[in-house]
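Partial view: only certain chains, each at its native spot in the assembly.
By letter and in written order, the chains are A and B; residue numbering begins at 1 in each of them.
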Amino acid sequence: QATQLLFDQSHPGRRGITFPASDVPEGALDEMIPAAQRSKSLPELPEVTEPAVIRHYVNLSTLNMSVDTHFYPLGSCTMKYNPKRHERLAALPGLVDLHPYATAHSSQGMLQMLFETQEMLAEIAGLPAVSLQPAAGAQGELAALLVAAAYFRDRGEKRTKVLFPDSAHGTNPASANIAGFECVQLPSTDKGFVDLDLLKEQLDDQTAVFMITNPNTLGMFEREIGTIAEMVHAAGGLVYIDGANMNAILGITRPGDFGGDMMHYNVHKTFTGPHGAGGPGSGPIAVRDFLAEYLPGPVVAKNDTGEFQLEQPAKSIGRVRSFFGNVGILLRGYCYLRTLGAQGLREVSENAVLNANYLLAKLKGVLPVPQGDRCMHEFVATAKSLATKKGITAMDIAKRLLDYGFHAPTVYFPMVVPEAVMVEPTETESKETLDAFAAAILAISEEDADYVHAAPHTTPVRRPDDVKAARQPNLRWTPTCE
Amino acid sequence: MAYLDNTPEQQREMLATIGAASIEELFAQIPAELQLKRPLDMPPALTEMELQTALGNLAKQNSERQGTCFMGGGCYDHFIPAAVDAIASRSEFYTAYTPYQAEASQGSLQAFYEFQTLVCQLTGMEVSNASLYEGGTSVSEAAFMAMRVTGRYKKVVLLGSVHPEYRAVVDTYFSDLECEAIVVPTPNGIADFAAVRDALDDQTACLVIQQPNFFGCLEEARELVEAAHEVGALAVVSCDPISLGMLVRPGEYGADIVVAEGQSLGTPLQYGGPFLGILACRQKFMRKMPGRLIGETTDRDGRPCFVLNLQAREQHIRRDKATSNICTNQGLIALRATAYMALLGKQGLGEVAELSCRKAHYVAERLTAIDGFSLAYDRPFFKEFTLRCENGAAEALAKAAQAGFDIGPLLSQFDASNQTDLLVATTECRTRHEIDALADALAQ
């Protein structure tokens, strides 16, 4: 029933909702819109009733694993608990129904919330200027790179290169490419850190930006970040901090303090916007004072009379999207920041790091962590020896964990670690859950390899055929002839 | 301690297992000189009760000054059935993430597959992706896609009647690229064919059309698409999804890529986001599409199921060669649109379109009957039009607001030289009574 498609439930004449009759004077549609502009048919949307639509999607929902139902240690994604109060508050009239072109007069409450969000994000970053506009982290990267480009253009410098370590998120090079830069990828050291010698070799007067995720994607803090930043700055470049892993360092260290000139946040990760099975995210950026005037906008300013207003920074790169930004997600971030305060934010990171180190300690016997015995908020273990010895791969573990009632960690990323198993427990999970998860992995490592390789055994479907999907792409339902 | 699970006692046990003396020790990898020596300077923490009061007060500051909505400019207050909220508030949907593990994500995957199908049915196109950020970036993504398809990386042409913020996004995205975005002015409210033909050439990757356009007017879309095709450029059409309950579908008049702001399909205004970027195209361009695609396949036991498909286009594999840098998409908003379209069906969409259209024309009739008010452009329109206010648009807006009606935006917001025009839009939600009251207020 659940897996029947919506379209299979369509029957001509069924209605999910009806609308009132028109209450304005009758008029011929032809006089409003010429016949040639009107379609002779309605779009072939399915015809289904409200009860059927509800049953369909409620049942579909139960085929998902989610944070509310399962431990979801998907590395790099910060799948923490999404507080229910946020959903209630985001639905308040005056917030949920405010038109983005409402006058400043009728949006003072909204603007105040956004202004305070800018201020809090600036403080956490240690970077004074914030634009909330980017729709997601990747767009934040792009926006910041455009800011850098505008800055250098303004200074008359022609810098064409963006450098990043090979452990970087794929969005870093993709964003740099779209921003018109040349991408230079630096191999990391054995330990997964930036290779200072290689960096030095690459740094020159063509270098615009060095992009670095810190803590990095291996879950390690770049100890040499101070030196790195100095080197980049000395070469006249800017340091960009990919803030995907901010959950590890809230109130403990700040990108602006360790040499970053620009950064983005992933509000949906660090500040717990619901991930929505893929989004929406929100990717504000914070920059140093000398970059503020280039920020995309509008941003919110407070004028002399204490009123809030939208402003475009003086030399803004322009807009990166329509309207203000992903306000619904920013609002949830605001609620979270106001709930936690300074002490609470620090405790978030402390416990995220504690949980990750605890899991690392419990798992390293069976899934060694090449980067060592300590990590920040996540770690990357390897199933290489398990794969070699028993034929149990990272993917096998991921699939088999589903049978144990756990979502899988991220696997095969970052690519610098073979058979990578990237685990991010987050701070909102309990020791009991971590213990159960560790026990499951230990149990799996001792199971029959064929059985594990055949996993998952209890899920609604088992190991879909990706190759077939790509070879004969079927991206939409089409009616079959009767 | 708001959402933390571990008690101090458990923390000690965990530290013992780790072999660390303290939590501070775990942060030893961060050089001491880089650590923050003071607490963050943040407002004090609030309990749920306090937060509810604080945010309630902020919300009230807005709601007390909000009027009945006649606002347009790219997002609209169409009615949202309660069932949409019920579906989108299912924990399993909104607290899941990208369906990397297909076995644990069939719910979202199937919903997105249905979304792709519904978008195709809506637009008359052959394939759709599973969502982009919003309407403006979708235009940019379509332009990049057109470059990849045509191999023309130098030039795209946009009509001046495309939403100014969408054009601004293209300008931003192009600012450091060699590609030029040529804007063809539309002083008469719609495209001037001669000017468009002048702008198009064999270096042009695409022509971007908005239908209905930013001023509310209907373009001669079919002819514009033909003009683009004549020079081998793609025709990119940015449309209002609701209008497709009435207007010719882009697929019917030859569009190559259709983009849209999907907010109208069941997502509230929320001061501008999160909204929904829609991108659909012809089958043959499928592998050049940006964004996530869901495909049907079969599993090990032969059961039909759904997976992330054609991921090789995406940035986590292709990195700097990816079709886009997009990583998150708008899954939850796509789900809302899916539920909305499923509930409305063809008839419901037709009703919403027709009601919006009829009411907008009644508003226009009433307002233009008032001295000093006229249509800025004497062109057919759907649910939105540009009102010319002889005595100043800002004054008209203020007068309406005084009476409890929100109209706008002012076009001066986008073009400071235009002090007389503003947009007025109407959805199925507006009643004759409200329309009459707005007209009475402006007539005073």
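The rule is short, and it goes like this: a contact is a pair of C-beta atoms (placed from the backbone, for glycine too) under 8 Å apart; a residue touches a chain by one contact, two chains touch by 3 or more.
Predicted model, so just to flag it, every value in this text is computed and none were measured.
Asks: How many of each chain type make up the complete complex?
Replies: A x2, B x2
Quick note on the criterion: only the chains that are shown with their structure count from here on.
Asks: Roughly how far is subunit A from subunit B, going centre to centre by Cα mean, in whole Å?
Replies: 19
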